[in-house]
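Here's the structure we're looking at; comments come further down.
One protein chain omitted, others in place.
Now for subunit A:
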Amino acid sequence: MRAKVHEPIDFGHALRDALVTGVLTLLVLGPVTNLVLDGYAITAELLRGPLIVNGIGLALVVALGRFVVAVGVQTPAGRDLLTRFGQKGAHGVTVETAADNDWHRVLRPLVIGGALSLLLLVLSRFGLMDVQRAAALVLIVLFVVLGQGLGSLRRRGQSSPWRILVPLLFVAGLVLPLLFNAWGLFPKTWIGNLILALIYVLLGLGLNIVVGLAGLLDLGFVAFYAVGAYFLALGAQYFGIGFWTALLCAPILAACCGAVLGFPVLRMHGDYLAIVTLGFGEIIRLILNNWLEVTGGPNGAPAPGPSLFGLEFGRVARGEGNTPFHEFFGLEYSADYKFLFIYLVLFVVVAAMIRFITRLRAMPMGRAWEALREDEIACRSLGINHVVVKLTAFMMGAMTGGIAGVFFATYQGFVNPTSFNFFESVLILAIVVLGGMGSTLGVIIAALVLTLLPEVLRDFADYRVLLFGALMVLMMIWRPRGLIRPKRPAFAPKGA
């Protein structure tokens, strides 16, 4: 509902708000910027330094900003914006209906995605944006639209425009990076950034099962990521396994670790669960750090790159009788090939994972996760085995984390424990919370934003962490329940 009556703008109120914020800023920042510690004496220098880093200057700027915002939100346009973004009361899940797969609904993400890509092209054409960055962003937009499509695709036999679009987008997602790279638009650094971004999408999807769907707060998710990564590194070192073997086995091992963690915490809820999982994450990291003889401790361990039907991506083949990829195809050696290959495999795996999780959510197991989150007593009387349900949530999440770990290790070519500290868990949790707990699309977008924003904002150098924080705070004010409202695929798709 929109307010139809135009209320007069209350300038007095805005002024009061501005004054209060200004004074608060002065109180908080004034002592930091304007008091000079000289030996044991403290002197107040009111006009120290350039105005913008001066407490008084900052207070003025903040007060002015607050005034503009306070007046702005009272204008009709401002009010409209607030109602659009400030859906604080609107929570919970919506369920997909048949209308969601109509052409016009499907067209929306397509049109938005297309428009964004076009905008990026135009911007880069006129030199307003670095071409390589624009190309990478186009690939990201493509991926988000594909993610939306994969999440909306219904069962076999049900017609939906996505049925045609998803394969097209998928092929485009595989071909475009190759073309871009051939045209010099997709250099190694950007491939690397996109690989990392997709790794975080995987991690976010995995944790989303545990936290978003099953409602089990897990602060040690990074442990499974570490298990996957170290499985490749140590497996190669001791047993000579390669990337593909690791990609198949690491999820199983990680899932077992998930079960090991799951059993003792079955009876726990909320805070207690969070603390135990946090401890689990730290234990894994400490083992990796301190078991010098096996893991290499803080020095880490090398991890092998991927191979394509036995062809390696190094400059010279390491295995006996092997040919490197570039020699086999008669190409010039380039380190890009390895990263492009990892990117493409990862792209396929993430797409498959999105599809898998969407299907799972429409099945009794996925439903049971959400049911258990909502009401344990009801689940018990319905005959849901809460042990199995919780364990599968942990295991599925861990499995996804393990896969991400394998990609991380092969991409880095090296693993060490500092990559798996607590802040990594926090970042993954931030992705899930920011994306909207339980929303697959939200998690995809949040993962891309949180991992790529620092790269995109590289021009702002020192201020990017600050900007990053400010964006997070703004997000939480506008959308306290995350970017995207979770949407459940319809259960029991047969008629009625």
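Structural remarks
One rule holds in what follows: a residue touches a chain if its C-beta (ideal position, glycine included) is under 8 Å from a C-beta of that chain, and two chains touch if they have at least 3 such contacts; residues count from 1.
Going forward, contacts and distances are computed from a predicted model.
The chain that is not shown carries the UniProt protein name "High-affinity branched-chain amino acid transport ATP-binding protein", picked from "High-affinity branched-chain amino acid transport ATP-binding protein", "NADH-quinone oxidoreductase subunit NuoE", "Isovaleryl-CoA dehydrogenase" or "Urease accessory protein".
Interface note for the absent chain: among A:76, A:364 or A:469, the touching residue is A:364.
From the options A:128, A:164, A:382 or A:474, the residue with contact to the chain not on display is A:382. Subunit A residues in contact with the hidden partner, per the touch definition given at the top, are 92-93, 95, 97, 364, 367-368, 370-371, 374-375, 377-378, 380-386, 488, 491-492, 494-496.
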